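One protein chain omitted, others in place.
When the chains are written out, they are named A and B in that same order, and each has its own residue count from 1.
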Amino acid sequence: MNVTWLLAWRNLWRHSRRTWLTVAAMVFCNVLLVFLISLQLGSYTMMIDNTLGTFSGHIQVQHVGYLDQQKMRQTVPAAAELAQTLREQQGVSAASARGIAFALASSEERSFGIQIVGVEPAYEPEVSTFPGLVKQGRFLAPDAGVDSDEIVIGSILADNLKVGLGDELTFLGSGRDGSFAAAVATVVGVIDTGFDEVDRSIAEVPLAWFQQVFTMGNQGHSVVLRVDDFDAVPQQVAVIQQQVADRAELVVLDWDALQPGLRQAITSDMASAWFMYGVLIILVAFSVLNTQLMSVLERTREFGVMLSLGMGPGKLARLVGLETLMMSTIGLAFGVLLGGLLVWYLSFAGFYFPGMEEMGKRFNLPERMYPEFSLLAILWGPTTVFLFALLAALYPALRLFRLQPVPAMRAA
Amino acid sequence: MSAITCTELCKTFQQGDEIITGLNKVSLEITKGEFLCLSGPSGSGKTTLLNALGGLDTPDSGEIQVGEYRLDKLSKGELADMRLHNIGFVFQAYNLVPVLSARENVEFVMQVQGVSAAQRRQRSDAVLAEVGLAGMETRLPAELSGGQQQRVAVARAIVSKPELVLADEPTANLDSKSAAQLMDLFVELNVERGITFVIATHDSRVMGYARRLIHMQDGVVVSDEQQEPHAMDV
Partner (left out) sequence: MGGAMSTVMVLAWRNLWRNYRRTLIMLAAITVGIWAMIFMAAMMRGMTDQIVENTLNTLPGEVQLHHPEYRRDPSVVNRMPAPSAALREALAAPPAVAWAARVRVPAVVASERDSRGVILLGIDPQKEAALGSLPEEVIEGRFLADIDDRGVVLGASLARRLETGLGKRVVLMSQDPDNNVADRGARVVGIYKARLQGTEDVFVYSGLAVTQAMLGIGSDVSEIAATADDYRLMGDWYQPIAAAAGPGFEVLPWPQLDSFLDSMLRVQDGFSLVFMVVIFLALSFGLVNTLVMAVFERIREIGLMQALGMRPGLILAQVLVESIYLLCLGLLLGNVSAWLTIKPLESGIDISAVAQGVEKMAMGTTLYPALVVQDMVMSTVVVLGLGLLASLLPAWRAASLDPIRALSRH
């Protein structure tokens, strides 16, 4: 080993307790960062999956302006055919057409204004989790067509309307052309998602029947798509945009446009997380600064001797830098190791804290969290701590350039 | 009446693999008002004996009686109280608390004893004047010379009017003039106040001041004789 390295290594252990305490601060911070960042990324992945998977999908094709105004007339012509074309496209894992209308739904006892969604019964389960959450009865028959007056509704809506399986619901609303729309449908299934808001409002009917009742012709309001690779959404959007380029009234929207809150929720959550990380890193940097400054100050006399022996201040500064490097490397290694093990374990076992259940329900998060085991999540925090530790050693190292050999040697 | 009686004191230390004999069956009697020097090469046991007499260290076996106290029977806390009230110490260096001024260093012991502020002030200034440091009460140790620092230490040692002062190499870091002044001060205090002095030293200039000279080697008293004191030549 190089003599300078050896010297730095030995110096590091002159005050082994101090070195260990500083390393411990780094390890603590590193493990915490690894854990929190992994948890954070894991929860974002789940948030995105859960939010988009329930209903909105990754991409939607809609009429221009429909997203904001949701007007009955802003339709996608030949929606089912478009869905069929897109479904066969490479990279698209599922596609389904929908139509949406508002109507007053009445049972024998009750009336509620609700949103009725016309879906393709065969394909809807591939773009939305709701069909899979039918707790009573069944979802719409896959071949349900114009003549099928089936409907599935949310469990709270069913309670509120006081209807059960086999009961009839009457709809009053207006069709696409503004005409009066009225129909009767029979409840074949009750959906229970666990989310009150959804269970209170969801009502799905076959698209063909919907189109007839609301005088839609072959039109729908959106084609919902799921892609194979979530990260490839922007490319897919471009491809589909190309395909529908000849129909100026159509627009292709990615999940960010469909659920603008999602990215922002992530951003605002990240902001507060970064705040905490920043504070932790600064505190560790202070710890390193303190240790290295002390170690330089108490060695003033020694450094004076070295200076008078002809060792340049640059060399001494490098020595101090080297010591910090070694110390930080130990902190990095232990931090990554322990943090990695913890996250690796939790990525299987999951992680839970009290009160999460209700929070999860509200924010569409699962009740157990599984941190994401990824190299980025594990290395990011410790590397930043490492860099800040080196940065913190800068001041003590630079002080050495001000050192004069003779006064330094006389220093107590 | 004897101020100090020790009987068959034994003390050993472990240093690495070796067992070092600090004291080997040392028996000694010191009467009140004596001015005694413990001499011998380093490692002879003189510091160990001094520490044992001051209750800083407990012997492995043997008895020590200092005034009314059986030191070998006291707990750590009781030993601390005994030192606080009955014994004055002067060490070789680092004798003073660096963040306290000369006056505060002297007051320090009284403050721990619980003496009132006014009394502390009066007594510390008086004793500082007595050791020749009037006007330097507010200086920090770093602003005093080595001799002056040692005199502050003496002032602190005698301020609570102990009957016994123990000094371990008090002149080690002093030039001859300062050393002579310090020893003159010791003698003066010994004569005027009747304080018993036990000084461990290997400085031959210091030994000259002693009326009784005990020579130690390898933890054993090899000679113990009275002598006619003579001040050093400066």
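Keep in mind that, in the parts below, a contact is a pair of C-beta atoms (placed from the backbone, for glycine too) under 8 Å apart; a residue touches a chain by one contact, two chains touch by 3 or more.
Just so it is clear, the structure is predicted and the values come from calculations on it, not from any experiment.
Visitor: Which candidate, B:D57, B:D125, B:E163 or B:D184, sits in contact with the chain we can't see?
Guide: The one listed residue touching the chain not shown is B:D57.
Visitor: If I consider the whole complex, including the chain that's not displayed, which of A:L12, A:L39, A:V61 or A:A103 touches that chain?
Guide: Result: among the candidates, A:A103 touches the missing chain.
Visitor: One chain is left out of this view; which of A:G261, A:G314 or A:P407 touches it in the full complex?
Guide: A:G261
Visitor: Determine which one of A:G173, A:P206, A:G304 or A:G339 touches the chain that has been left out.
Guide: Within the whole complex, the residue contacting the unshown chain is A:G173.
Visitor: Over the whole complex, note the residues of chain B touching the chain we left out.
Guide: The list for chain B reads 51, 54, 56-57, 76-77, 80-85, 89, 91, 94-100, 104, 108-117, 156.
Visitor: Could you pull out which residues of chain A are in touch with the chain that's been left out?
Guide: 15, 17-18, 21-22, 24-25, 28-29, 32, 68-72, 102-104, 106-115, 159-160, 162, 172-174, 178, 201, 260-268, 271-272, 275-276, 279-280, 282-284, 286-287, 289-291, 293-294, 297-298, 355-356, 358-359, 361-363
Here is the rule we use: only the chains that are shown with their structure count from here on.
Visitor: What's the distance between the Cα centroids of chain A and chain B, rounded to whole Å?
Guide: 74
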